[in-house]
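Just one protein chain is left out here, and the rest sit where they should.
What follows is chain A.
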Amino acid sequence: MTGDLLLDVASLRKSFGGLTAVDDVTLQVERGSIVSVIGPNGAGKTTFFNLITGIYRPDLGTALLDGVDLVGLRPDQVAAAGLARTFQNIRLFAGMTALENVLVARSMHMRSGYWGALFHTRVYADQERSAVADASELLRFVGLAERADALAGSLAYGEQRRLEIARALATKPKLLLLDEPSAGMNPQETEDAKALILRIRSELGIAVVLIEHDMRLVMTVSDHIVVLDYGRKIAEGGADDIRTHPKVIEAYLGRGVAARTATPESEEAS
């Protein structure tokens, strides 16, 4: 891979007891690109996200974000380094309003916190105002401007997914990790999610790594696709390479189907 490297993960490995959930996975993301990670359930995709965001510590391997080593950092330090994420099983702050959810993710960029709040300093008030303005803008960006004061827990499912994205964007990331953003969505919502992902790149200039099961979505937005199966990377490449890759077909459809549709063994595109 050439170009401007943003995320460089090499030989990442993690075992849970006897199970190797992520096995020697290497992945590179260029600035401004959209990369998808696909694979059957239990392939280790979410674990991979958890490893680079500091929720689990990898047994082996390195992860560099813009030259900063992420391994060993706490999740909040990873966020500060410029890596934000959403969760497969939505983890919003259900008892807080949508706007507050986004504001929470802004706190690390707010310097005058405690004493400023107690004594209501000018700096504090200005900062609070501009944070609210930014957060409102982000809600507008994901199409939730009208729902700003609704409790996050009371939002519709699709709205919650979008709110999670707005919240992650509020940390001002260089790279955004989305874990199954279209899960549970109807076709129209999926279409909106796709548009949103493309706008995150085009309007905000933020690169995206996407875990996704909806193949139409994956194939249309991704610059690059990585396929995991049983923790190992079995293939990577562009949409066309992946669609016809025998190992991918095998992983998704089982060995029998793969044999029938087999094309001459192609090189792992990279």
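We adopt the following convention: contacts are C-beta pairs under 8 Å (C-beta built on N, C-alpha and C of every residue); 3 or more make two chains touch, one makes a residue touch a chain; residues count from 1.
As a working rule, contacts and distances are computed from a predicted model.
**Q** For the complex's missing chain, which UniProt name, "Branched-chain amino acid ABC transporter permease", "Urease accessory protein UreG", "Acyl-CoA dehydrogenase" or "Fumarate reductase iron-sulfur subunit"?
**A** Hidden chain identified via UniProt as "Branched-chain amino acid ABC transporter permease".
**Q** Consider the whole complex, including the chain that is not shown, and state which of A:24, A:66 or A:100 touches that chain.
**A** Here the residue in touch with the unshown chain is A:100.
**Q** So one chain is hidden, and I want to know which residue out of A:57, A:129 or A:216 touches that hidden chain in the complete assembly.
**A** A:129
**Q** Which residues does chain A use to touch the chain missing from this display?
**A** 53, 55, 74-76, 78-80, 84-85, 87, 91-97, 99-100, 103-108, 110, 113-114, 116-118, 120, 124-129, 131-133, 136, 148-149, 151, 167-168, 170-171
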